[in-house]
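For this view, one protein chain was removed and the others were kept in their places.
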Amino acid sequence: MELDVLKTVEWMEQTNEKMQAKKDELTTLDQPIGDGDHGINMARGFQEVVNKLNDTEYNEVSAVLKDVAMTLMSKVGGASGPLYGTAFLKISTAVKGAGTVERDLFAKALTEAVNGIKQRGKATEGEKTMIDMWSPISEAFQQASDFRPEDMMEAAQAALESVKELEATKGRAAYFKEKSVGHLDPGAVSTFYLFEALADVWKGDN
Amino acid sequence: MELDVLKTVEWMEQTNEKMQAKKDELTTLDQPIGDGDHGINMARGFQEVVNKLNDTEYNEVSAVLKDVAMTLMSKVGGASGPLYGTAFLKISTAVKGAGTVERDLFAKALTEAVNGIKQRGKATEGEKTMIDMWSPISEAFQQASDFRPEDMMEAAQAALESVKELEATKGRAAYFKEKSVGHLDPGAVSTFYLFEALADVWKGDN
Amino acid sequence: MAFVGIVLISHSSHIAEGTKELIRQVMKEVPIETAGGTDEGEIGTSIEKINAAIEQANQGEGVLLFYDIGSAKMNAEMAIEITGRDDLKLIEAPIVEGSYVAAVEAGMEKNLDEVYQSVTRSFGKKQ
Partner (left out) sequence: MAFVGIVLISHSSHIAEGTKELIRQVMKEVPIETAGGTDEGEIGTSIEKINAAIEQANQGEGVLLFYDIGSAKMNAEMAIEITGRDDLKLIEAPIVEGSYVAAVEAGMEKNLDEVYQSVTRSFGKKQ
């Protein structure tokens, strides 16, 4: 894995395409245990991200990701705005100065992102939020040095299954208590797509 | 004292005239420790009362007072609506069946009114509300059998003085805590005018 | 399916309507009725509006009433007494935050007492 400015922009473009394609799915997931806007939030947020990136020249991956963070924070009206925003801001800070981001650095940056989300949302693993996707993916990154995109997606897939059975104790879904069990968490699913887009870009590495 | 239907209507008309004349004063009193609408509330409420009474034929004092109560409840937007409304409703119930209301019956009715206000407002004497006017006036009524309008107004005047020094613990003025000391309570002042109007009608008794 | 109804009594029609809007995003079916402002559209509350809202909100499962400050409570109590019904409960809880919780609970088909208890557990008493 080698993220340079071009690849990072590509990652965001592919993420945006997925969010547009999955807009209704994400919104539908947010209906039974939320306010039914997660797809709208993500589609708007990443569209704005892509608009911003296409309008700007970048010399550094860190700068790209900072603009991603800022755009998501200001353009997403819901909880996912500050959460994704914080995640990207942490990654941006962690990779500052690097021309291309190698796997090890990215793994470190992901740890920071997870901590950032936890802090921002005052939540931890097992509360049925996007943390339950970000955290296992980050974990997976820390392990084998021959880590491949397929391994990442395997971790993501496994995480998705287990999120369903959790009871929400943070965010809007928490109001539904035990009724939240059996539903997917919309933020975990959008996070899944974010990393799926990364896997696609990464697979094209050479 | 003898309140018949005619006198009761006259009492309300005189009260209305006073409330119209004192509208600005009552509103001004409600500004430093309230929301500045008591004069507006009273002027509107009693105007509607008079409109209602002029439109209706009555056989009984009780029926007049019931309409007074209902009108005040529905036409005054603030706390004074249900409070005055409750007071008049209690008086109406207490004098039910009486063709003319003599002093003793009225004294009994006033006790009911005071209890009604207390219950409605979950308040008691000394909390700087209209209770601190209704209660001493009612007390005064219970005593001497040669009780005259002048005695009633003396009690009312004395009450007015002491209300000023109380600290509000109920109603909007309670938010101002110790800062409420030194101000008159608007509801106590409008109650003063209500009984002043009664004194005027009563004085004209024979 | 019938749900516990919710009535939002506020001195300001904007507060009542905005709260309803916030709830409607998450709960489409639970009956939410507003009683905001006086009959003249000024700041204050109206017993008639409260009564009409109660009537509308009651699907037979009872109604939970929220109010904002002080005198709204007295008008709410009067309105409840006037109906003579015993399936109405006035609650001392934050109007915006409390009614949001109540709507979610009502949507899960909890009964009036259960909804009342859930909201009460979630918040301290009002001033």
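By letter and in written order, the chains are A, B and C; residue numbering begins at 1 in each of them.
As a convention for this text, a contact is a pair of C-beta atoms (placed from the backbone, for glycine too) under 8 Å apart; a residue touches a chain by one contact, two chains touch by 3 or more.
These figures come from a predicted structure and were not determined experimentally.
Engineer: Touched by the hidden chain, which of the shown chains?
Structural biologist: A, B, C
Engineer: Which residue from C:Ala52, C:Ile69 or C:Leu112 sits in contact with the chain not drawn here?
Structural biologist: C:Ile69
Engineer: Based on the whole complex, identify which of A:Asn51, A:Ser74 or A:Gln157 touches the chain you can't see.
Structural biologist: Checking each option in A:Asn51, A:Ser74 or A:Gln157, the one touching the absent chain turns out to be A:Ser74.
Engineer: Taking the full complex into account, what residues of chain A touch the chain not shown?
Structural biologist: 35, 37, 41, 73-79, 81-83, 85-86, 120-121, 171-172
Engineer: In the full complex, which bits of chain C touch the chain not displayed? Write them out.
Structural biologist: Counting only chain C, the missing chain is touched by 10-19, 21-22, 25, 36, 43, 68-69, 94-98, 100-101, 122-127.
Engineer: Residue by residue, what part of chain B touches the chain that was omitted?
Structural biologist: Considering the whole complex, chain B reaches the absent chain at 34-37, 172, 175-176, 179.
We adopt the following convention: only the chains that are shown with their structure count from here on.
Engineer: Provide the C-alpha centroid distance between chain B and chain C, rounded to the nearest whole angstrom.
Structural biologist: Centre separation, chain B to chain C: 31 Å.
Engineer: List the centre-to-centre spacing of chain A and chain C in whole Å, with centres computed as mean CA coordinates.
Structural biologist: 39
Engineer: Just the number, please: Cα centre separation of chain A and chain B in whole Å.
Structural biologist: 65
Engineer: Residues touching two or more other chains, restricted to chain A: which are they?
Structural biologist: none
Engineer: Two-or-more-chain contact residues of chain C, please, as numbers and ranges.
Structural biologist: Correct list: empty.
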